[in-house]
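A single protein chain has been omitted; all remaining protein chains appear in their positions.
And now, subunit A:
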């Protein structure tokens, strides 16, 4: 089991928009990834699951995956969570 611990960098936490960007990226990977926060573990590609974590800016979450491609998959999601996805929104606008 590969795993990474990462701090949520988005200013407003892992809520609707940053959560959606994360979930869409996870769904494209083709490797099932689990997000763990305390007792809760949810599939990274489940929008409702990720939202239910209630992760705010600075929350530490753990990503887990198994099998071929797991390391690369986790690296790409860690890179995403380490970015302020709300700041990206400001750039879009």
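Criterion: a residue touches a chain if its C-beta (ideal position, glycine included) is under 8 Å from a C-beta of that chain, and two chains touch if they have at least 3 such contacts; residues count from 1.
Basically, contacts and distances are computed from a predicted model.
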item	value
The complex's invisible chain, by UniProt name, from "Putative monovalent cation/H+ antiporter subunit C", "5-methyltetrahydropteroyltriglutamate--homocysteine methyltransferase", "Glutathione import ATP-binding protein GsiA" or "Mannitol-specific phosphotransferase enzyme IIA component"	"Mannitol-specific phosphotransferase enzyme IIA component"
Touch list for subunit A against the chain that is not drawn	11-17, 20-21, 46-57, 86, 89, 92-93
